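If you scroll down you'll find the structure; I have some questions about it.
In this view, the complex is presented without one of its protein chains, the others remaining in place.
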Amino acid sequence: MRSYREELWFDIPRRRDYINITPHVEDCLGKSGIREGLCLVNAMHITASVYINDDESGLLQDYDDFLERLAPHEPISQYRHNQTGEDNGDAHHKRQIMGREVVVAVTEGRLDFGPWEQIFYGEFDGQRKKRVLVKIIGE
Amino acid sequence: MRSYREELWFDIPRRRDYINITPHVEDCLGKSGIREGLCLVNAMHITASVYINDDESGLLQDYDDFLERLAPHEPISQYRHNQTGEDNGDAHHKRQIMGREVVVAVTEGRLDFGPWEQIFYGEFDGQRKKRVLVKIIGE
Partner (left out) sequence: MRSYREELWFDIPRRRDYINITPHVEDCLGKSGIREGLCLVNAMHITASVYINDDESGLLQDYDDFLERLAPHEPISQYRHNQTGEDNGDAHHKRQIMGREVVVAVTEGRLDFGPWEQIFYGEFDGQRKKRVLVKIIGE
């Protein structure tokens, strides 16, 4: 069994954004040399998500509206978590809705995707450096 | 390390439905010959989910009500994504709530389940052929 590990770094200028990171993960897979296995991609921070869906700009705005409706950023005082001095209580909720991680099959050296699957980094508390972990195991 | 891959095809007659696919996944595991490892089951389409919960008809209707409350199908115009000519903006949201994938432990050649765990395919934009990927790695 072989394994490969790489961290991807992001510094998103906006508080919230949705970034297609599929090419970065494909690069990791190429470097790993793994042909058959599983590829885990997870946010290493707890106010961000990694998820798989469509790369369509209207949908990304729809998601942002949806998450703001379920867990609005303001008023900041609505979250007990923000009494610690943070203002990112909403981000911890948005991340739970969208998920921490994806596991993707690796088949014949490629990410084994359906027709429209793309891996996204969902940032909900940006404007600072944060990381995504790629871990691939297989042969 | 061994690996096994199979696609399951579904053509759901309704827009939305919830199908217990556990027997199909067990068939894949049997064919794989793998005794210890991990089994990934994921929707290959971005308007469908694979999740694990109870096979109880009332619950399946409750889930459908819940998802319609959080992300209603109509009015179609509420989703920017539908300006592309689609009418499935809601389905992309429902899928995020229910999740893309499950990873199940394989132990002594069986899906290592608790007492009521069953694998479901959640279809949110049906009436056409769509696929689920089963990828098993182990020994």
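By written order: A and B. Residues from 1 in each chain.
Rule of thumb we're sticking to: contacts are C-beta pairs under 8 Å (C-beta built on N, C-alpha and C of every residue); 3 or more make two chains touch, one makes a residue touch a chain.
Just so you know, these numbers come straight off a predicted model, no measurement behind them.
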Among B:L8, B:V102 or B:V134, which residue is in contact with the omitted chain in the full complex? B:V102
Touching the unshown chain, subunit B contributes residues 1, 36-38, 51-54, 56, 58-59, 61-63, 66, 70, 97-99, 102-105, 107, 112-117, 137-139
In the whole complex, what residues of subunit A lie against the chain that is missing from view? 1, 3, 5, 38, 40, 42-46, 70-71, 79-84, 89, 92-93, 95-97, 99-101, 103, 131, 133, 135, 137
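Please note the rule applied: only the chains that are shown with their structure count from here on.
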Whole-Å separation of chain centres (CA-atom averages), subunit A against subunit B: 20
